[in-house]
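Only one protein chain is missing from this complex, and each of the others stays in its spot.
Per-chain numbering from 1; labels A and B assigned in written order.
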Amino acid sequence: MRRLVRVAALLLACSPAFATEPSEMLKDPALEARAREIGRALRCVVCQNQAIDDSNAEVARDMRRAVRERLAAGDRDEAVMAFMTARYGDYVLLKPPFKPGTLVLWLGGPLVLLLAGGALLLAARKRRAPEPPAPLSEEERARVDALLRRDDA
Amino acid sequence: MIPELGHFALILALAVALVQGSLPFVGAARGDIRLMALGSTAALTQAFLVILAFAALTQAYVTSDFSVANVVANSHSAKPLLYKISGVWGNHEGSMLLWALILALFGAAVALFGSNLPDSLRARVLGVQALIGVGFLAFLLFTSNPFERVSPAPPDGNGLNPLLQDPGLAFHPPLLYLGYVGFSVTYAFAIAALLEGRVDVAWARWVRPWTLAAWCFLTCGIALGSWWAYYILGWGGFWFWDPVENASLMPWLAGTALLHSAIVVEKRDALKSWTVLLAILAFSLSLLGTFLVRSGVLTSVHAFAQDPARGLYILGFLLLVTGGGLALYAWQAPKLVSNALFQPVSREGALILNNLLLCTLAATVLLGTLYPLFLDLVTGDKVSVGPPFFNATFVPLCAPLFAALCVGPFLAWKRAEIAPALARLRIAFAVSVVAAIVAAAAIDGRATLSAIAFGFGVWLIAGSVTEFVVRARRGRLRTMTRAAIGMTISHAALGVVVLGSVATASWQVEMIRTMKPGETAQFAGYGVRLEQVAPLQGPNYIAERATLTLTDGGKPYTTLTPERRLFTVQRRQISETSIHTNLLRDLYATLGEGDATQGWTIRLYWNPLAPWIWLGAGLCALGGFVSLTDRRLRVGAPRRSRPAVQAAE
Partner (left out) sequence: MNRALFLLPLMMLVILAGFFGWSLLSGRDPASIGSVMIGRPAPALPFATAELKSGKPVLVNFFASWCTPCLAEHPLFMRLKEREKATIVGIAWKDKPEAARAWLARLGDPFAAVGFDQDGKLALDWGLSGVPETYLIDAKGIVRLHFRGPLTERDLGTILPLLKAGS
C-alpha cells in the first residue's frame, strides 16, 4: 500500500520537462554554468533516473537552490557534492564514487576485456606453436586457395 | 462475444503451440516426414489464431468496449483513433499479446520461407519457436488475460498515459518487439543446430537473414524510442541510460556481434560454438529486458505496472529458455570443432576483436544497469548508476572499436598485413584529424574530448567510403554483393550517428528565460519574439500554445509553436515541443510555466547535427535491409552435401 501511494505520488511529481526555471538561475554566468554542471550530476531523490537539473519535483528544486546558494557562498564543486552526499548519501551521485563497494562496477568491464582478450591471445599463441611439419609451398597454397574460392562461389 | 472469441482463439493457439512444440521433434528424431511437416501447418494455424485474438482485442479498443477490463484501464472514448489502436499494446497485457503475435508471425514466416531448409532442421526450429510461444501464451492466459470482463461496465475508461499518446511511441513497441522476437528465430536455429550437433557454412547462411531482419527492426525501434525521448522530454537529450533503454541496447550489441561472428562461420567455418552462444545470448538479453521492465526489480521511468508474481513467472521462463539453451550449449558445443586456422592479424582476427569489444560493451551496460540491485541486496547500500558513469566507461570502449572498424574490411582472410591496410586509410585518417582539429578550434578548447569523438565519427564515414572507393577502383563494383554494399552503408551510418550525438551533446546552445507576449530576444543568431500564448482545445486535452516567431537578419525565418497540454482524464501535464529542422541543426522550443502578468518560461535550444542521430540510425538499418536483399540469401539454398572443407594452413 505504501508503495502504491508512493508510485502515484511519483507520477504526479515527475512529469518530464519543466526543470530549471529562470527565477532560480544565478546572475553570474560562470557560476550558473557550474551549477548546471553539478545539477546534471546529482540525481533527483523522488524521480527515477532523472538529474535534478531536469526534474520538476519539489525536492529537486530545493536541491538546485541549495547548490546555487553553496556556490554563491564560495564553495568549490566538490564541497557542494559533499554537502549533498552528507544528506542523501552516494545515492544522489549519478556517477558512483570509486570505493570498495563499487570496485566491481568500475573494474568489471575492463576486467572482462582483459581476461577475454588475454585468453584469446593465449589461444592464438598456442594454436600457432605446433607448426605443421611440412608447411605448404607457395604453389600448393595457391592451388588450395583457388580450390577454396571455387568452392565458395 | 468477440472478446470471448479472442480468449478462445488464444486457448486454441496454446493447444496448437503444444502440438507444434512436441510432435515435430519426434518426427525429426525418427525421420518421420509427416510429423515434421506438421510443424509448418501448426505454425501457420497458430499464427492465424493469435492474429484472431489480437484482432479481437483491437476491436474492443476501437469500439471502446468498456466491459473489457483492459480497455477500461487503458482507453477512453475521447481518445483519437490512432491511440485507441496503439493503446492495445500500451499496457502490460496487450503488449504481451503483441509479443505473442509477433512470435507466431515469425514462426509462420519460417514455415513459409523456410522451404530451402532441411526438413529436420525446419521441424526443430519451429518446435523451439513453439515452445517459446507456449511460455508466452500460458503467461497471457494464466496471469495476464487481456480479455477479462468487468461487470457492470463503467461508462468510460481511465485513458492512456498521455506520454504514450504520441505517434513516435505508437510504433516504437511494435518495432522493438519485431527486433526482440526476431532473435527468437536465431535462438531457435541455434538450439536446433545444437540438437543436431552440426553448425556449418549452410547453417550460417540460413540464420543470417533472420538475424539481419531482427537487427534492422531493433535498430529502428531503439532509434524511434530515442527520437521520442528527444522531443518529449523537453530539453533535447536523446539517450538517458535508463534501465529500459539499456535493456534494448544489450540485445542490440549482442545481435551486432552475432551478425559479425556469423560471417566467420559462413566464410571460414570457424567460430562456431561462439556464434551459437551469441545467438542464444541475443534472445536471452531480449527476454532479460522484458523481465526487467515488468518484474519491478528495477525502477525506471518507462516501467510497466509492476507485479512480483508476474516477475517470478518471467524469471522462471527466462531461466527455462536461457538456462535450457545454455545447458544444451555446455553439453553439445564442445563437439563443434573447427579446424580453420588463421593468424591474429586477419579478417577473422578483426571480427574477433569486434566481438570482444561489443561483448565488453554489453557487459558494461549489464553491470551498470544491475549494479544498484546487486549492491542493495548484498550490502544494503544504495547507489545510482547514471549517464556520467556510462560516459566514463562505455564511450572510451567505443574508441578502439571505431578505430578498428575501418581497418577490418581491408584485411584478408586467414593472414593479412596491417601496414598496407593502414596505408590505404591515409587520406581517411588525415581527413578525420583535420575534422577533429577544426572542431576543437571552432569551439573552445575545453571540448577537446568531444572534438576527438567528432574526429572518430568522420573517420568512420571516411574509412567506409575509402573501402568502397578502393573496391570500385579495382573494378569490382559490378561484382560487389549487396551484403558488401549494406556493410558500407551501415558502417558509414554509424559515423553519422556518432557525429550527430557528439555535436548535440557537446555543442548545444541553450536559452532559458521568462518572456511576455511582445517581448523579443536574441538566440543563436536569430531574433526571437513571443507573439502570444493562447488557449487551445484538443480532442482529450486542453493546452496553452505559444507562438514564437524567429527572424534571420530581420527577415521572417520560421514560427515555433510549443504547447503545454493538460490531459483532462489523467490530470497530467505534457510538454509538446516544437522543432524546426534543416537537417543540419534543430531549433527546439518548449513552453514552461507562466501566466500573462509574470510571463512564460521559454526554453530554446540549438541542437547542431541532432537530426543525424536518427538519420544515421535509419541509414544503419537501411544497410541491413540492403544486405538482406543479397542474392545469396534469396536464391541461396546452400546444399549441405559436401563435408566442411578443411583449410590447410
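Everything that follows uses one rule, which is that a residue touches a chain if its C-beta (ideal position, glycine included) is under 8 Å from a C-beta of that chain, and two chains touch if they have at least 3 such contacts.
Predicted model only: the values in this text are computed from it and were never measured.
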{"item": "Omitted-chain contact residue, chosen from B:N74, B:Q165 or B:T322", "value": "B:T322"}
{"item": "Chain not shown: contacting residue from B:L81, B:L112 or B:L312", "value": "B:L312"}
{"item": "Contacting the left-out chain in the complete assembly, out of B:A17, B:V50, B:A333 or B:V626", "value": "B:A333"}
{"item": "Candidates A:V46, A:L71 or A:L93 - the one touching the absent chain", "value": "A:V46"}
{"item": "Interface with the undisplayed chain - residues on chain B", "value": "273, 277, 280-281, 284, 291, 295-299, 308, 311-312, 315, 318-319, 322-323, 326-327, 329-330, 333-334, 370, 373-374, 376-377, 380-382"}
{"item": "Chain A residues that touch the omitted chain in the full complex", "value": "1-3, 5-7, 9-10, 13, 45-46, 48, 57-59, 61-63, 65-66, 85-89, 91"}
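The definition used in the following text is that only the chains that are shown with their structure count from here on.
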{"item": "Averaged-CA centre spacing for the pair chain B and chain A, given as whole angstrom", "value": "20"}
{"item": "Residues of chain B defined as touching chain A within the complex", "value": "163, 232-235, 237, 240-243, 267, 299-301, 303, 341, 343-344, 349, 352, 356-357, 359-360, 363-364, 367-368, 371, 374-375, 379, 381-389, 392-393, 397, 512-514, 572-575, 590, 592-593, 601, 642, 645, 647-649"}
{"item": "Touching residues (chain side chain A, partner chain B) in the complex", "value": "11-12, 14-23, 25, 40-41, 43, 47-51, 54, 89-96, 101-102, 104-106, 108-109, 112-113, 116-117, 120-121, 124, 127-128, 132, 136, 140-141, 144, 148, 151-152"}
